[in-house]
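A single protein chain has been omitted from the complex, and every remaining protein chain is retained in its original position.
Chain nomenclature is as follows: A and B, assigned in order of appearance, with residue numbering initiated at 1 for each chain independently.
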Amino acid sequence: MRKISLLTLFIASLLPLSVHAQSAKGEDHRVIIVKDYRYEAGEHVPANPEAGQSLCGTRCNALSTDYLNYTEPGGWRLIKVVSDRELTVELNNPFMSGHCICIADEYEVKIDDLNRRK
Amino acid sequence: MVMSDNTWKYLRLKITAFLVPVILGIGVCGAFGAEKKAEPSPKEIQQQGERMYREGILPSGQPMKAFVVGDVPVDGSSFTCVSCHLRSGLGSIEGQVVTTPTNGRLLYQPRKPFVPGSEFIPSISNYAKNLPERPAFTDKSLATLITTGVDPVGRSVLNVMPRYEIDDKEVAILIDYLKNLSDKPSPGVSETGIKFATVIVEGTDPRAVESMLLPLQFSIDRKNSLAKASLKNFRVARMGYNMLGNLHSMTFTLDHWTLKGAPETWRAQLDEYYRKTPVFALLGGISDGEWEPVHRFCEENRIPNLFPVVDYPVLSDSDWYTLYFSRGIRQEGEAAARYLDNMSNLFVGKAVVQISRDTRKGQALAAGFRETWKEIAQTTLQEITLAKGETLTPERLQQITDKQQPAALVVWDDASALPALASLVGKPDGPKLVLASGTYLGTSLWTVPEPLRELLYLTYPYRLPQEDARFDALVMKVLPGKEISDYDPVIIRKSYITGEVLGAALMDMRGEYYRDFLFDTIGMMSDMYYPLYERVSFGPGQRYASKGCYIVQVGKGQKPQLERRSDWVIQ
Partner (left out) sequence: MNVSFIKTVQSLFIIPVMVLALAGGAEAATTTYKRTIEKYVMPDVTLINQDGKKVRLKSLVEIDKPVIVDFIYGTCTTICPVLSAGFTNLQRKLGPDSQKVRLVSITIDPENDTPKVMKEYLARYQAKPGWDFLTGSRKDIDRVMNAFNSYYRNKMDHKPLTFIRTPADGKWIKIYGLISTSEFMNECQKAGIK
């Protein structure tokens, strides 16, 4: 026991600190990771599919999460709850209308119970 | 034929220009007769060798030629020794290819599949045991290796190593350079410790200075307390040695180098500090404004500086010795330009207007935007500067937008511009998009008038706050017993990153404490997810770790969240 605690003390003191996070005020919530996207033109504006596809890329990627951002600090997990959900969002570009279909997996963010501080 | 005066003068000039070197040449040759050209001095040989090693150019000025993977020709202008063996010569590890050290000190020793004295240190022994045994090189066998790829035991080395087509004299110059490469220990390193210093510009806000120092000092103190514990407890010593080798017992010092007075006087002060205490590297450092004198000092003395906390770093594609967090305030302007340009084909023929305040911050943002825009965009940029003390009023803004009719408006100003920007909402002929700096707005970011939020796009060079909260527990570890809210939230996190990168690099250096190898090692680190920045990335020669800046909009409600409208790194 003493050896392990010494080792842990020693290692913890020396290594770059990637330790479990405290349980945050952020309750379990959902995030998406986008796998694909496509643009669908608006009704009243002539379609510009190339620009639309590129801007939808930006739009959908901005909504998407980087899973490493959750797993790296330690103490958090992503659990897939929905696969290949098609989300329709407004392109939301001031110069172009239309909407984007973002095809994404939905994940629930969970605190890693083993590391949850009481 | 009669020539005009001018033509004759021109011809005379040309003839003279041609004949003079010829005559001089003949004269010189005549004077010296059959004497050989003077031998290059040792210093010149080093420079020529360095040029071959780092640039792939022979003393004659021609590129070095080689063959790689058998029969693929390659010349020095594409890649050369430094590409794989790195600047320090201590080699690299990429994918499954381990490039062995090529500095003379190690080449002229026999190589065993272990490093004597480090057999039980995993980071060193796992590296060494995969390298095949060989006897020590001699000048002759080293020359054979460089030109034919055959090692002293007759084995053919990996076909990734080029076989160079260079003559004996050129090989000799290169070998001479290798003998001096990472040979003497770097200053500031002894068997018992490593000396560091941090540069503090006098007059910087004390809270900011404290925020910069605290995590660094914590890392140093923690390291030193382990070294002390090792002296008293043999188990700690053994574990420490197994993990880190000699590093575990070394003590670190962190001197504070305070720079007083005008920036022109700093260089002399730095030289004096360095004369008194030659340090291995500078860690952190802080300045509200100027940093260039410190950057030059490091560049000329070849002293690494890791992550100074500065808003206006020196921007260079080739300087080597300072690693910055990012390209500073300017980076927000650059990101905004790229973001806007990605939709600029949708408003061809319409103007873009940039309004910037005449402060260092405003001008840095404007320069970042302007210079990037010039490189990439087709639309011209109209610019207006707000003098110090001049507020951007709705009337003035109306004047500007009526005149220019811009499709997009870029405003680099503090929160005093918000009322004017809010007056644009609902104007049918107004700009359809307004870009501003999230950091310049400061805390007013959270209270942007609701109607303006749809029109306003902001640069935000950090991970979104609601996501960064996950990383707070890491930062708390370097603040035992202290409140994070007592410190500057950005700087305390920046300094945390410095401590982490330093620790990771020192552990990876296999006991070879050379300044260039410090950067070579950092350059081999993978992308990291630390507090504050969404992502930092490294690479050989890369000197600005965070390349990103989000474009965001402010969400709805009294306690809004920021919503991303772009990727972290906008191309």
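Keep this in mind: contacts are C-beta pairs under 8 Å (C-beta built on N, C-alpha and C of every residue); 3 or more make two chains touch, one makes a residue touch a chain.
Computed from a predicted structure; not experimentally measured.
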Q: Specify the residue from the set B:123, B:204, B:277 or B:416 that touches the hidden chain.
A: B:123
Q.
Using the document's definition of touch, tell me which of B:136, B:268 or B:376 contacts the absent chain.
A. B:376
Q.
Which parts of chain B face the unshown chain closely enough to count as touching?
A. 68-74, 77-79, 83-84, 86, 92-100, 122-123, 126-127, 130-132, 151, 154-160, 375-376, 507, 523-527, 535, 537, 539-542, 547-548, 567-571
Q: Identify the residues of chain A touching the omitted chain, counting contacts across the whole complex.
A: 8, 11, 15-16, 18-20, 34-36, 38, 50, 53-54, 57-58, 61, 64, 66, 68, 74, 115
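Convention: only the chains that are shown with their structure count from here on.
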Q: Sort out for me which residues of chain B touch chain A in the complex.
A: 222-223, 225-226, 233, 235-236, 239-240, 243-244, 248, 342-343, 345-347, 407, 432-433, 463, 466-467, 469-474, 476-478, 500, 503-504, 507, 529, 534-535, 564-567
Q) If you look only at chain A, which of its residues touch chain B in the complex? A) 3, 6-7, 10-11, 13-22, 24-26, 48, 51, 54-55, 58-59, 61-63, 66, 68-70, 72-73, 75-76, 92-96
